[in-house]
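Dropping the structure in here first, questions after.
Apart from one protein chain that is not included, each protein chain of the complex appears where it belongs.
Moving on, here comes subunit A:
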Amino acid sequence: MEIEMRSEPMPKGGAGPAAAADGLADLVEVLLPGEGVWPSGKSVGVQAFLALRLLQERGRAELARVTAAVIAAGGPLASLDAAARIAVVRRFEAEEPALFGLVRDIAYVSYYENPFVAEAINAQGHPYDLRPHIKGYPVPRFDLARDTPRHGRGRYVPTDAVRRVDVSALDLTSDATQSWGLKR
């Protein structure tokens, strides 16, 4: 993470700061709407963390890029109805996938660091602590009688039992396996 040591001027040509801040909040509202016990991203202030973390990660110009990308996709969002907002954000995602991905990920991480959101997780029946290291979680101890494996499977080759295997048919000096991994 590059932490900027000086304040840079806002790049010219972007929206004014008030409009830009509102625009970022509107974007967060589309990404993380409120529903049931879940507060919206906007209501827990994700946009403030998003702005700060974009600044820290990429510099101030990145904030203007986000605003510009939303506008290029049909924004600003403020004057649009719900369906149109979603359509604009979808276009942003399609046209600027890397930038959008960064915004989305920062928004998600920031959202789930919020105490009210942690409360919502607990409301689902999951014990979830934003700072679990302090008290830990109540995980039952290993029970030797219950948890020890009884399958008896597994083997190893002792040192003096290592034998030569025949690799002549494997053709490992080739470079044949070019199609590998998930693209096969």
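Just so we're on the same page, a residue touches a chain if its C-beta (ideal position, glycine included) is under 8 Å from a C-beta of that chain, and two chains touch if they have at least 3 such contacts; residues count from 1.
Note that in this section contacts and distances are computed from a predicted model.
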"Potassium-transporting ATPase KdpC subunit", "GMC family oxidoreductase", "Sugar ABC transporter permease" or "Response regulator" - which is the UniProt name of the missing chain: "GMC family oxidoreductase"
Among A:Leu31, A:Ala73 or A:Val88, the residue in touch with the chain that has been omitted: A:Leu31
Touch list for subunit A against the chain that is not drawn: 1-2, 30-33, 35-36, 38, 53, 56-57, 86, 89, 104-105, 108-113, 115, 117-118, 121, 124-128, 130-144, 146-149, 151-159, 162-167, 169-170, 172-177, 180-184
